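A single protein chain has been removed from this complex, and every other one stays in its place.
Take a look at chain A:
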Amino acid sequence: MENNFLNSEFTELITNDDFVRMVKDAQDTDKLLNDLVMQCPQNSNDLKYAVEFIRIAREDKQKMQTADSERILKNIQNNPVGKDGRTILFRRLANSKVAAIALLVLAIGALVMFSKQDSLKQFAHKNEVSQNDAMIVLSDGSKHILNENELDINYNSKEGEVVVQKEESVVATIKNEPKNKREFNEVIVPYGQRQHVVLNDGTSVELNAGSKLVFPAVFSGNNRTVYLIGEGYFDVTKDSNRPFIVKTDFIDVKVYGTEFNVTAYKDEELASAVLVEGSVSVKQSDKILKKQALFIKPGEACFYSTVNEELEIKDIDVDLYISWKDGIYNFKDVPLSYVITRVKKYYNVEITVENADLLETKLSGKLLITGDIEEVIQYISRAVECRYEKPKEGNYFLSKY
């Protein structure tokens, strides 16, 4: 072997294509290094560094997790823009250069949105959240009861079908071929349950207890609008041409591709949007022309108080608001009354507290909500130092010692 470059110093070695190829092609680089040092012992130091450098560089690759990699590929293949290259260019022009036309379109768009939104809202309030069963209501009005908790409901696996899975295995396949694709579907999650929905664009929504999500089986047109009652954690598939809008009774949240949590329970004083990543804007519902949208950044939350009807942005600890999706309620300095409203919803039980001052007791900490309700009640009563009774199944009574 003619390797007259072996006497070169470190930087020359690693920029020598022959040397790099030799290290790259070697089955056993340790053995190769030994051979090289034998051939050229006076340069052993530089050789060792050079071989090690090439080795480090070649190993410096990160592998994306398979699940992520597959999800992204699916998003790419399902992206409607891909089918027609013109969409992007056309919109970009409308946005930046022809402002007057854009404004006009916007105004008309707002009107259309008003009427559409009303129908969405009406629809959302037609079927109230049931106390007992989780269900999917298809656009033809047919109801499909879900017998299990924590299912994956997938609108994105095959067109015209809804696939229901429990931990990867298929529980049910429901035909869903509406005449009009824009008609709404809904998933209703009763108190005491949690369900996971994958929408037709790949967006994932974790729905908390006592929630309802209304959405079209297939998103069409230039935005993706859903209606939420209750609480949901959204991981939105990025699509810079079609914003994703979560409408609720109180606030509307608009995003392009991001992770965030929206809370809008009818019986709670505060509705909130908490941003995990990306950027979203929030505005009050039904006030499109009056109020400006507020933008929130990761680590911030936008609260809407149903009492004084105001929006407010605050820095928050994101984890406190999203940990429910991992089976933990994370509380920080909140009164017992709040903890109880949450636990009641989550376990679908009745909890009564005898003493009013007990309700004001401030609590902080993590509550594991994957276990038994009995444990949770025990944990709470220990924390606030009270005793509890269970007059009957699903009924708890807390009182001072």
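Everything below uses one rule, namely that a contact is a pair of C-beta atoms (placed from the backbone, for glycine too) under 8 Å apart; a residue touches a chain by one contact, two chains touch by 3 or more; residues count from 1.
The rule is simple: contacts and distances are computed from a predicted model.
Asks: Tell me the UniProt name of the left-out chain, picking from "Transketolase", "RNA polymerase ECF-type sigma factor", "Molybdenum transport system permease" or "Sulfurtransferase complex subunit TusD".
Replies: The UniProt record for the chain left out of view names it "RNA polymerase ECF-type sigma factor".
Asks: Please pick, from A:D60, A:D267 or A:D357, the residue that touches the omitted chain in the full complex.
Replies: A:D60
Asks: Based on the whole complex, identify which of A:D68, A:E167 or A:D333 touches the chain you can't see.
Replies: A:D68
Asks: Among A:K31, A:K126, A:K297 or A:K400, which one is in touch with the chain left out?
Replies: Considering all chains, including the one not shown, the answer is A:K297.
Asks: What is the set of chain A residues that contact the non-displayed chain in the whole complex?
Replies: 10-11, 14-15, 20, 24, 45-46, 48-49, 52-54, 56-58, 60-64, 68-69, 72-73, 75-77, 79, 81-82, 84-85, 87-88, 238, 240, 257, 259, 277-279, 297-299
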